[in-house]
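One chain of protein is taken out of this complex; the other chains stay put.
For reference, chains read A and B in written order, and residue numbers begin at 1 within each chain.
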Amino acid sequence: MPDLGDATRGRILYGGDYNPEQWPEATWHEDVRLMKEAGVNSVTLGVFSWAKLEPRPGERDFGWLDRLMDLMHDAGIGVVLATPTASPPPWLGHLHPDTLPRDEDGRTEWWGGRQHFSHSSATYRRYAAAITEDLAARYGGHPALTLWHINNEYCTYDWGDEAAARFRAWLRHRYGTLDALNTAWGTAFWSQGYGDWAEVLPPRRAHYMKNPTQVLDFKRFTSDMLLECYTAERDIVRRHTPHLPVTTNFMPLWAGQDAWRWAEEEDVVSVDLYPDPRDPLGAQNGALVQDMTRSQARGPWMLMEQAAGPVNWRGVNHPKPRGLNRLWSLQAVARGADAVCYFQWRQSRQGAEKFHSGMVGHAGAEGRTYQEVRQLGADLARIAPHVGGARITADVAVLHDWHSWWAGDQEGRPSREVDYPEVLRAWHRALWQAHLTTDFAHPEHDLSAYRMVVAPQLYLLTDAAVDNLLAYVRGGGTLVCGFLTGVADQDDRVRPGGMDARLRALFGIRTLHEWWPLDAGESAECEGFRGTLWSEELEPDGTTDETTPYKGGELDGLPAVLRKGRAWYVSTLPEPEALRGLLTRVADRAGVRPVLDGLPDHVEAVRRGELLFLLNHGREPVTVDVPGTHHDLLTETAVTDRITLGRHGVAVLRS
Amino acid sequence: MPDLGDATRGRILYGGDYNPEQWPEATWHEDVRLMKEAGVNSVTLGVFSWAKLEPRPGERDFGWLDRLMDLMHDAGIGVVLATPTASPPPWLGHLHPDTLPRDEDGRTEWWGGRQHFSHSSATYRRYAAAITEDLAARYGGHPALTLWHINNEYCTYDWGDEAAARFRAWLRHRYGTLDALNTAWGTAFWSQGYGDWAEVLPPRRAHYMKNPTQVLDFKRFTSDMLLECYTAERDIVRRHTPHLPVTTNFMPLWAGQDAWRWAEEEDVVSVDLYPDPRDPLGAQNGALVQDMTRSQARGPWMLMEQAAGPVNWRGVNHPKPRGLNRLWSLQAVARGADAVCYFQWRQSRQGAEKFHSGMVGHAGAEGRTYQEVRQLGADLARIAPHVGGARITADVAVLHDWHSWWAGDQEGRPSREVDYPEVLRAWHRALWQAHLTTDFAHPEHDLSAYRMVVAPQLYLLTDAAVDNLLAYVRGGGTLVCGFLTGVADQDDRVRPGGMDARLRALFGIRTLHEWWPLDAGESAECEGFRGTLWSEELEPDGTTDETTPYKGGELDGLPAVLRKGRAWYVSTLPEPEALRGLLTRVADRAGVRPVLDGLPDHVEAVRRGELLFLLNHGREPVTVDVPGTHHDLLTETAVTDRITLGRHGVAVLRS
Partner (left out) sequence: MPDLGDATRGRILYGGDYNPEQWPEATWHEDVRLMKEAGVNSVTLGVFSWAKLEPRPGERDFGWLDRLMDLMHDAGIGVVLATPTASPPPWLGHLHPDTLPRDEDGRTEWWGGRQHFSHSSATYRRYAAAITEDLAARYGGHPALTLWHINNEYCTYDWGDEAAARFRAWLRHRYGTLDALNTAWGTAFWSQGYGDWAEVLPPRRAHYMKNPTQVLDFKRFTSDMLLECYTAERDIVRRHTPHLPVTTNFMPLWAGQDAWRWAEEEDVVSVDLYPDPRDPLGAQNGALVQDMTRSQARGPWMLMEQAAGPVNWRGVNHPKPRGLNRLWSLQAVARGADAVCYFQWRQSRQGAEKFHSGMVGHAGAEGRTYQEVRQLGADLARIAPHVGGARITADVAVLHDWHSWWAGDQEGRPSREVDYPEVLRAWHRALWQAHLTTDFAHPEHDLSAYRMVVAPQLYLLTDAAVDNLLAYVRGGGTLVCGFLTGVADQDDRVRPGGMDARLRALFGIRTLHEWWPLDAGESAECEGFRGTLWSEELEPDGTTDETTPYKGGELDGLPAVLRKGRAWYVSTLPEPEALRGLLTRVADRAGVRPVLDGLPDHVEAVRRGELLFLLNHGREPVTVDVPGTHHDLLTETAVTDRITLGRHGVAVLRS
């Protein structure tokens, strides 16, 4: 199968979404000039071009795109060509209202924005396939084409009637019989037993709490329907260009898509990444997404979109201070990206995203933003020969599963204060701050290559996943589990005892008497640290090797943290420093070392292939000890034993 | 007529909702074993069994319930049998969409949760009557049956077209003519005059504020429609079993139901009670509901549902610390309950309530929760012979009326900070903390048995109610009224002067110039205390016997509290200690004494029949003076002059 290397061909792809429909052709030539000046070698065309390509149903207008493809080819700029199916033209909804999604209250999502298509609409799928077919037929052989980009940020839901019909079909496929569905959903409770498939609906507005397994299956269904939309288009382009890789761009840690499953259907895994420049944890949030994307890609990946400056969808949209765009772009390369791209090349003057920055902003070529983009282009060209295709090795894996998230994030649970992504971030952050390189993994993945596996919160664990974790520990691995792990099975059925019995035995827990969730701002005093969010009334079974108790309160003396052999259970969320300390100690025992010893705070270090990346996230210069002699690819100078990084400075060292 | 005694037969009913449809039959036998071990003598069956009993329209499947009824009877456990009409099967909504309610925006409430039925749907009522008829015919003669439980927590609204038709019929019945309706609703304002009954609608979404009397009548109508649903089913079961009592379970202080009126239609008044274990005022909130339920029952009542541990519908759901379940259960008995039941016996493993605790939780029989349930069963058995049927005498009544609440809680009023239930709680709390036993009463009830009557806020007072209050004071009673009392008549028409003229004369008020509501967090300085929420610019008429003035601000020197003879008016909400002090002084003058002198804070004392209950709501042991010699039924020891209660400890003393 083709992969990202077929598009990069030894380079780091640099560029971004280009929506030239917005500009007169004269501007296209100015754009090419500036692109070349900035080292841009890749543009993404066609993402929002459906109305332009098919101005009326069945018509085709390819002339403008022909000229652009040629223009790019002449300039030596590769084209990532998008199917335009994320934003249907107004005529589609007007002629075919069945293509429009309905929300759980029955309200229509109209055109006038974007993504106003129902994943379940046969009509939508038919039109989308037709334009994809013609696009692939026309440009499959164009020399500028390097990669296919299907749709954009798949992210829609639909509770309407056609979606209901598809949901029923999906459920029939999953369960075979209504009896099996009734069992899986626990419909014996609240008189929800279904006697006919026709009675089954998406979880629409209800008087009181909805059936949680119905909601869980609806999320699974939604991810699968969107995936069907993707694979249908992918299969079309693949038929035309079997040699070219195909991708669709993920939104980071987006709730609607089982990206583990999706990644298997992609040749290239790509992601859009927009940390808030004002967020003191922005760099860590970026690292998390980069680690997860790399793990999904199982190798180099593509940063499909980022912002050269501010976005426009936050309450207050801060620009990137001097140096931050370069720093965060090189961080992505350090963590495995072989493509650094933006939304979008030239900032729109009209429409909904005119206050979202571009590589060329409203200030034009004189603006600071473009000037920094140009510098970054030179940096990327400098390091590309040494980076492209190189791999990263991690000794630690963090477990993450969308199905578990979906099951846990529902009405009627012990605490709405528990926000799964925040818990995941807290655990990843502790590892990141401890300078431990981490992969992400699915709980059913082979984990044997890792010295240490961390499961921040896997509320739902299938039997296979439990088997996998037990086998991992039996095989010598170190496992650390956070609270609310192993509570439910694949149908969101609470396991007897409130936690899988084999996991309880693994950790040395006899009885889980009660969960004691904590209020917002509340903490639970433990020996040596404070816990947040959660605590538990646990009775150990006498086989633990080590426990750290709660102190004071109703849980006084009961274990907060238990260790039995190489299996750890943490029944609260330790405050950040405490969690970092705990994981550092566990890692140390497991033989996992930080990337470098003695790293200052705010300095991130990553080894990729034979290179060592050092990134200063602080605004003050900092000196880092790097024993030995190295060559800094960015400055092309020698470095011996220590190096000083300026504000937001980066070094890429080869030993 | 039958009453609760026909079900208790000298015992305290102990048990809870049992939803065995969720479990294999093998589990039923394990359940019976644990029930007997815990002293359970009553289970409620069938609450959510409609889909099981009628799997397809008109079909019946009673076999499983036959076996359960027999099983319970064999075990000596009585059955409270529920009509299953609170949660229709999916086929009902699917075949008959007219059974589904619509909200004020026209949105449907679909099946998939529970209570997705329109109280106004003739189709729903027909199916509900049919299953009730067959259930009553089949089990009316079963020896296990002790009590009928109709539906569950009636609580739905409907703004749809069939509800609109019933609303018009209800209005015709109330008003006779459109002229009378136009007068009552004040439709001369804002051009709302109706010329045809067909024009009258429920108060659906409007551009700006709705007609308040229309809204008030819609609340009255809703309560009445739900009551019609109840009485229709009650009449069916009563026809089959005239000797058995009937109930439906209230939600405490729920806004949608005029429980005074409903209680008249019940043989047994029952309530569901779920104070937050974390709420420092949880015990008082419980006491309020218990006092109100007892007053509605005019004798012993039934605690139909409580939680053995956490619920699952709050933001953060805290478990019950050790001892709290016993403490609050015995509090209910102290305040008149002859039945202590739970939702539910065994915690669900699936469905929307799987994180709502059960008497047997996820931890099973080894769990602390079940262990404490078992201890409580023994306690209840110990005291039952001395408690059953015994009455409580109160010298103080607190007035409460749903119609007044409904009228006062609307758009376009002086202050949205005024929350009626909170005001009611504040006044009850002051009395509770002063250890004064209180009943609740409707403002048109005969009040002559009480030495003191407190009206925290009766915004709407009918002429009959005003007459009643005046007669009460004339007859020697002491009356204390809070602000916003007597403002409106039965149609929510503001009385001339902003407050009923006879009430103004009663308190010595000449002119109510303006209401001065206070902002959140603001207070009004008064002589000796601070007021919250509200203040008033009042001009006395020179006949008052006593006034406490405002100090400073725009109201400086004007009266905050007025007394004329035995009638008191409090134009603000004094801070808790001040209100407690005020009511203690008023009670003392009225000859009302606390249950015991010298009671420590956190200790609640209640006399029921010949017993004195002492309840320690604190987490520290406390010693209470109880002059004389007593027998503690729980410990079966003698107590002389003083007793020490441990953390959450309880004593039940017989002298």
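Definition applied: a residue touches a chain if its C-beta (ideal position, glycine included) is under 8 Å from a C-beta of that chain, and two chains touch if they have at least 3 such contacts.
Please read these numbers as outputs of a predicted model, since none were measured by experiment.
Colleague: Where the complex has a chain not shown, which of B:R67, B:R474 or B:H513 is the residue touching it?
Modeller: Reading the full complex, the residue touching the unseen chain is B:H513.
Colleague: Given the contact definition stated above, which residue among B:T132, B:T156 or B:Q214 touches the chain not shown here?
Modeller: Result: among the candidates, B:Q214 touches the missing chain.
Colleague: Which listed residue (B:E444, B:E537 or B:E575) would be found touching the missing chain in the intact complex?
Modeller: B:E537
Colleague: Consider the whole complex, including the chain that is not shown, and state which of A:P84, A:G377, A:P559 or A:P574 touches that chain.
Modeller: A:P84
Colleague: With the missing chain put back, one of A:S348, A:Q375 or A:S523 would touch it. Which one?
Modeller: Reading the full complex, the residue touching the unseen chain is A:S348.
Colleague: Touching the left-out chain: which of B:R204, B:H240 or B:R314?
Modeller: Counting the whole complex, the residue in contact with the absent chain is B:R204.
Colleague: Spell out, residue by residue, where the missing chain touches chain A.
Modeller: Here the touching residues of chain A are 19, 21-22, 48-52, 55-56, 84, 87-91, 94, 101, 105, 107-116, 156, 278, 309-310, 312-313, 315-319, 321-322, 347-356, 361-364, 366-369.
Colleague: Tell me, which residues in chain B touch the chain that this view leaves out?
Modeller: 105-106, 185-196, 198-201, 203-214, 411-417, 491-494, 496-498, 510-520, 537, 554
Everything below uses one rule, namely that only the chains that are shown with their structure count from here on.
Colleague: Give me the superposition rotation angle from chain A to chain B, based on Cα atoms, as a multiple of 5 degrees.
Modeller: A turn of 120 degrees brings the C-alpha atoms of chain A onto chain B.
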